[in-house]
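Working notes, structure below.
Left out: one protein chain. Kept in place: all the others.
Up next is subunit A:
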Amino acid sequence: MAAHLKKRVYEEFSHSKVVQIPQEEAPAKKLRLSKPSKSAALHIDLCKATNSTDALQYLLQFARKPVEVESVEGVVRILLEHYYKETDNSVRLKIASLLSLLSKTQGFIPDCIVDDAINTLTNEKSHQVLAQLLDTLLVIGTQLPESPTVRQRLIEVACKHLSDTYFGVRNKCLQLLGCLGTVDTPLSKDSEGPSTSIAPGAVRDVQSIISDYFGDQESRVRTAALKAMLQLHERGMKIHQIIYEQACRLLSDDYEQVRSAAVQMVWVLSHLYSESIVPIPSSNEEIRLVDDAFGKISHMVSDGSWMVRVQAAKTLGLMTQVSPQFLEQTLDKKLMSDLRRKRTAHERAKELFASGEFSSGRKWADDAPKERLDSNTVALIASGACGAFVHGLEDEMFEVRIAAVDALCQLARSSTSFAEKCLDFLVDMFNDEIEEVRLQSIHVLRQISTHITLREDQLDTVLAVLEDKSRDIREALHELLCFTNVSTKECIQLALLELLKNLNKYPTDRNSVWKCLKFMGSRHPTLVLPLVSELLSTHPYFDTPEPDMDDPAYIAVLVLVFNAAKSCPTMPALFSDHTFRHYAYLRDSLSHLVPPLRLPGRKQIYGLDSVDSGGGSGSVESAQLFLVQSLNRVSTIQNLEATGAQDLLDFTIRDLQRLGELQTELVGAAEFCATYLRCQLLLMKALQDKLWNMAVPLCLKQNVTATAAAQQILEETYKLEFLYSGLENRQVATIHHVRLQAKALQLILTARTRQGLDPLISSCEKFLLDVESFQRLFLTELPHLQDSFVDKLLELMPRLSSCKPAELVKILQTTLRQSGLLQLKLPEQIHRATATIIEPTGESDNPLRFTSGLVVALDIDATLEHVQDPQTSVKVQVLYPDGQSHVIHPKPGDFRRPGPDRHRLITQVYLSHTAWTEPSQIEVRLLLAYSSSCTSFSSSAAKQGWSDSIDGLPPPEAAVEGTIQFSKPVKVFIMPKPTRR
């Protein structure tokens, strides 16, 4: 086997362009054992079958196992043979479905069975089987996207069967047309059924054929026709504008799935032809198509079926090109005239309502009939966008309400005036009965908050929600307040008051409230200024008592004031002495909340603060420049002596680390570079000349350090790969390259220290496999890796794969030592995943007491930043003093997402232990789990078993599962008491 593998690797590399084959070959090889029996067994089984139930059983059994690529065609032939013999419909149906399953087999190119499959159609009588056969053709067609002849033939087949009486057949035909049809290939009339009444020879295209079935008597066929048209659109065909009218008609279909599909269709067309003009029926005026479509879809928000309503509400959010006057109608329930006409009509209608044609129901008897206004001037209750959102937001189903809130958000983000208008409605949603909706509307308000300024009454309503019982709601609201602009100082005072109330009621909200006040202060310095003396309760003549420094409410006030003072230099003059002292204290203890201030009479603390306070875009740019320069400097390392090189690396690493501390925007990039360079440094040290020139027994100690270094490099590479987000393929390749070097180093060290050939052979093979998989994964990156370790290795590959282990090690050793440093290219955006455990704080001296053998729940609250897919990767580790450790996987529901790239983990872990005599500390930390098989850059080889029941074949390279600690451990005092008897 080993020799065989080597040979294969050799073959692959001797070819110039071997791309996909290895992937397919690998799984195929393992299956080859069962190959000879497969098709033959099927044949025998089917021949044995005496009745249809037996045959069905055999087929079902057969379907459970996969079929290897080579024998697919044979199996298909056998199945077809039986197909023609078979009289029972159900068996034929099963055979047809098997055919489609078989043609999905990866690597099988089904063009050889197209003809046979089409032939089967001709004599088929059963409609169900016919539909299944067409489905099979659909699968075949989608497998062969590049073959125009096959496509043409399939389309002709589809057209021929479009006139079938069974809806399923028509459905499938339409699906075929949608998936394969093209606009540019006209179809001749001959291929169509006789039902269409167009003169022979007329040339029609797929679209008009599909649109014929918009009027089919069967609702499922109508749906399929719409879906097929949407499919055409998705495949990049241009849908004709005439379809618009037909689709609009289907909006009033009797069946909900038709209406739902029609809404999508109308939306698609409104995108394609947004600027073209359509006439308004019953008047001679015209409007833009997108506006017309918007009106029609708005209408669907009050549809009878809630599925359609959800669809319509969602769709509305996507129509951002609509004209502002239409958009604003969606929030106005009363203006139900056809505002689609002209501005004058618009105003006329407004007057009518101002004069009270309809009452609001808020005041008694304001609907007493007044003199009749000319009701012909306004067509009331007309369609149009009127009140669509008012309806959507008070819909019965919360799904619709959420969709409406989302749509509001999307539209408001593209239109400032709309954002202002929808504010009241969103604020109203804060009182929804379902928490999800409330939460969603708070989030939405946060997202559009850059556009708006809250009035006092609105703020009042918003702040009322601070008393909500749900923690999620409160925190979302804090988040919202961070981004809100308010207009007056009363608002600030109100907000502060409510937040302090909130703090009092729910002390656990401390951090969140402080953070909220921090942003509020820095956002509104001028509004805070007149409030300062009141807030700090200072008096011009009298000294007021010094407030308690540990009071969270006082800290909250200080946070607000200090942040406001940052951009308001006159403010510190109002502070009293103790305020300055408190500032110094808070600046140290809560440095993330309290900004550096230029205080009069105080010497500027040099260092950190100056950089921070001088912070601006310029400094970020210069820091970026510095980063790039340091990296460039490192690239000159080749020309340096070993010691010089090491020194240079050392300095650069130090510089980068410092840079990360100073410039928070670049912390990810800086640390990434630093870690990478550290890897290089370690490698360099391990490869020092001294070590390798000595005889093996003499340098045991160095060997140990080198082994440790290799191990560390490996670990660091995993951190590099999985802890940072925003990596490009290029960086991943670089990281893998370092890992490969570390592995090579390990191999050499094993070869040197350990005697015996067997372990060496297997590790050599493993290494070669690693090289191979590297080449496969990063084929596109290989040109960038000129002159590197891998590059040289690949040149030597033919030799390597055939030579003995000892020789291999030797080659490796020289290559490794000759290879230079690989230049790191920084990606645009790079972020380090971080986690902070907020709770437990680790400050408590009171142990958590519980009876041994029972469990105690520990609340954990942590924020995660830049973690992709935390639901699967983040774990909690609990470490007991006796070395026991538990890893707990939190439930997916425990993760909240308060903002982009940010997650919040609020969960409970259960602790239990046998009795202790004294309280002791356990450690809680967060782990980031990774597995090398699913690299962040996912290899294009999407593995699919041909039947769903089969799990993916084992990945080609052994997956390395592991975890990275990415939060500081927190210590918790616990005390399991012995059980009382």
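We adopt the following convention: contacts are C-beta pairs under 8 Å (C-beta built on N, C-alpha and C of every residue); 3 or more make two chains touch, one makes a residue touch a chain; residues count from 1.
The criterion applied here is as follows: contacts and distances are computed from a predicted model.
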| item | value |
| --- | --- |
| Protein that the absent chain corresponds to, by UniProt name, given "FAD-dependent oxidoreductase domain-containing protein 1", "Integrator complex subunit 11", "AP complex subunit sigma" or "Serine/threonine-protein phosphatase 2A 55 kDa regulatory subunit B" | "Integrator complex subunit 11" |
| Sole contact to the chain not displayed, among A:116, A:156 or A:394 | A:394 |
| Those residues of subunit A which, in the complete complex, touch the missing chain | 163, 165, 193-195, 215, 217, 254, 302, 304, 333-334, 336, 357-365, 367, 369, 372, 375-376, 379-382, 387, 390, 393-398, 425, 428-429, 431-434, 461, 464, 467-469 |
